[in-house]
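Only one protein chain is missing; all other protein chains are in place.
In order of appearance the chains are A and B, and numbering begins at 1 in each one.
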Amino acid sequence: MAKSRGGRGAPLGRRISRRRFIQIAGAGIAGAALLEVTGCGGGGGGGGGGGEFTFSFGPDPSGSLQELVKRFNGQFEGEYTATYREMPSDTGQYFNQLQTEFQSGQSNIDLIGGDVIWPAQLAAPGYIADLSDRFPEEDQQAFLPGPIESNTYDGTIYGVPWFTDAGLLYYRTDLLEEAGLDPNTPPETWEDLKAQATEVAEATGAQNGFVFQGSNYEGCVVNGVEYIGSHRGSILDPNDSSVVTVDSPEAIAGLTTMASMVADGASPQAVANFTETESQEAFLQGNAVFIRIWPFLYGLLEDPEASTIRPEQVGVAPLPAGEGGESVAGLGGWNFMLNAASQNLDAAYEFVKFATAPEQQKFRALEGGFLPTLQELYEDQEVLDAVPVIKLAGAETLQSTVPRPISPYYSDMSLRLAEQFNGVVKGETPPEKAAATLQEQLTQIIEQGS
Amino acid sequence: MTTAQPEKKRRGVLREEFGNPERRTAYYMILPTVFIILVVAFYPILYSLVLSVTDSNINVFGSFVGLENYVNMFQNVEFREGLVNTVVYTVISVFFEFIIGLAIALAINRAFRGRGVVRAAVLVPWAFPTVISAVMWRLMFQDQVGVINYVANAIGLISEPILSDRTLLLIAAILVDVWKTTPFMALLLLAGLQTIPGDVYEAARVDGANVMQRFFRITLPLLKSAILVAVLFRTLDAYRVYDLFWAMSNREVESLSTFVYKSLRVSQLLFPTGNAAAVFIFVTAFLLALSFIKVLGMQTSTED
Partner (left out) sequence: MAAASASGSRGGGLNMVLFYVFLILFVLVSVAPLLWVFKMSIVVKTELFASPPTFLPQNPTAASYGTIFGDERFQKALVNSTIISGVTTVICLFFGSIAAYAIARLRFRFKSIVMTLILAISFFPGVAIIAPLFLQYRTLGLIDTYWAAIITDTVFALPLTVWILVAFFKELPRDLEEAAQVDGATTLQAFRKVIVPLAAPGEFTTAILTFIFAWNEFLFANTFLFDANTQPVTVVIPNFATVYTVDYGAQAAAAVTVTIPLVILVLIFQRRIVSGLTAGAVKG
């Protein structure tokens, strides 16, 4: 060992230093060159002046969104240019990405195509712009009331509804007939639904009676909201969102119904880990008699590659009501919101006006089956033909929706709600306990938040 | 050959270190690595540490609250659940991965026909993209369409959907991880086996040692460094497991990292607790590594 030191020590040292230095410098230069080449792609503000802006939304393989962007750019050529930035398909990841970028103080996104549960969460910290000036009350009247409500936080409007969704009941008319029931009178109460589901499944040998989404995730919250709402209960007081009302006889009745689906055998145990995918596949493979799911299912029904059953075998109806309650549909859908820190708000809002105009909403309905948010389109014959769901379920259904709790802390609430609702579906948590726990947790969240 | 005097000992040490050309070379050689890691990691770790003693939320920087977040963290049911799940998962999966990985490495080390193909096939699970892996496995475990659930049901192993039962899910996660990561262990142990010269075994055999004795007295000790690296890194990775629990169990089963993710990136109000948990993971992983190194013995000095 001692041989490596001393002796040749000093001259070795200096020679090595120079060589190392050249190596490091060379690597540095190569690195810098590489940096130039790979470039600062899309970083920094989007466009800036010149009417260029970036619009974010999830993937759209159908191509109707790209078409929309192209039309806009064509119509406003020279004035405004929209660039579509594809975000993660998973809505939770999309939201996380937005938050990460906004927290860092700078995002290249000017216009957000956002989920219906985001406005309050993004408005409270001031990430999205107040649209009261651009989108006044008179204009708001033309849209469906549910989506407008979901875009309102603290009395101010923060988003413009783009397309909407509502929970619906689909059922196999042919199986009902086979079992001797009238396919034109779907069940109107949850008790009826359970009875029919069990009866028909037994008579026809179908694998499952009624399937819905009960896994521990956002979709389960919508299901829960529907059960509670259909028994005239609510999670937050509709008039004052700082009051928690989930621990009430009505809500408990709703949760009891939700639990009874599996308990009484109408639904398989596995619904406790079903998301849209699993439940829709059970139905499309012909293995379920009833399903609660969003309107997009109808598009899949019409596609012979995606479904083994045909649209003629399927009926659509509003969701059942609870005892002494009413039929409600959980609200879904996507809206336009503007990045408050953007420099291109005018340009971005032009796109909003363009995309929410009757012509473009109709185009998206005809091309992709996206439900419009303008009231007038629900009387347009072409739209009704292109989106059979509207006619089958009844246009009123799609207009009478109930939103999930609107709160800046909805993410926290959603975690708690999903957990308890999932416990209820599994039969692990009695409805009274779930309601009491939620009352406590949600109250704490609201207190902590303010 | 130090020139340091007692009072100037510290300065003497530094001068001894940097004055010596060989040592200087050594420092230049480790510099880039240490530099990159420190620069990139320093700020984030500091960030988490600072936030963990404040009551900030995701948008607003809060005020100092001492150890309150840590107390909350230990009182949080989900955190405790995550801790238990993570420890169980780590111990069991690393254990099996080590045993099976060693067996594979020993087997592949011999010359036999088709060795190359076997080596490549062995690496398939490790190469399989993680992002799809969790989702695909979930589909395979799924109640109605999953092949594994179907087979397990058919042979009477289970009576309820795998994805609905927390214990079964944990077992499933362990199985998936063993499948995926054993190749990693096998590869590292194989590389270690390669450094053992054949003549050592020859000599031992000539001396009459049998297979077991050769294994325990020669192979294992000579493999110590490779074992240390393999088991240490695998343990650290398993301890920080996130993907498998979040995507495959769809939030049913909690791990330490899913708790951190949930608190930091999904929830707004659990943010301070999440940071505390992140620091907790950091500290415990650090202690874990130290104990490994102590037990398995990392020789960093060049004397022999």
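Following the convention adopted for this analysis, contacts are C-beta pairs under 8 Å (C-beta built on N, C-alpha and C of every residue); 3 or more make two chains touch, one makes a residue touch a chain.
Since the model is a prediction, treat every value here as computed from it, not as a measurement.
Visitor: Given the contact definition stated above, which residue among B:74, B:96 or B:126 touches the chain not shown here?
Guide: Result: among the candidates, B:126 touches the missing chain.
Visitor: Give the residue, chosen from B:53, B:94 or B:140, that touches the chain omitted from the document.
Guide: B:140
Visitor: Suppose we count only contacts with the excluded chain; which residues of chain B make the list?
Guide: 13, 17, 22-23, 25-27, 29-30, 32-34, 36-38, 40-41, 43-45, 47-48, 103-104, 106-107, 109-112, 116-133, 135-137, 139-140, 144-147, 150, 179, 183-184, 187-188, 190-199, 201-202, 205, 211, 214-215, 219, 225-226, 228-229, 232-233, 236-237, 240, 242-243, 256-257, 260-261, 264-265, 274-275, 278, 281-283, 285-286, 289-290, 293, 298-302, 304
Visitor: Residues on chain A that touch the omitted chain in the whole complex?
Guide: Against the left-out chain, chain A lists 1, 3-4, 12, 15-16, 19-20, 27, 34-35, 38-44, 58-62, 85-86, 88-91, 93, 97, 100-101, 103-104, 106, 108, 207, 276-277, 280-282, 284-285, 287, 294, 296, 300, 305-308, 334.
The criterion applied here is as follows: only the chains that are shown with their structure count from here on.
Visitor: Which stretch or stretches of chain B touch chain A in the complex?
Guide: Against chain A, the touching part of chain B is residues 20-22, 24-25, 28, 32, 58-60, 142-145, 160-161, 163-164, 250-252, 262, 265-270, 302.
Visitor: Inside the complex, what are the residues of chain A that reach chain B?
Guide: Contacts found on chain A: 1, 4-5, 9-10, 12-13, 16-17, 20, 24, 92, 96, 99, 103, 121, 125, 207, 215-217, 268-270, 272-273, 275, 278, 281-282, 287, 408-409, 411-412, 415, 418, 426, 445, 448-449.
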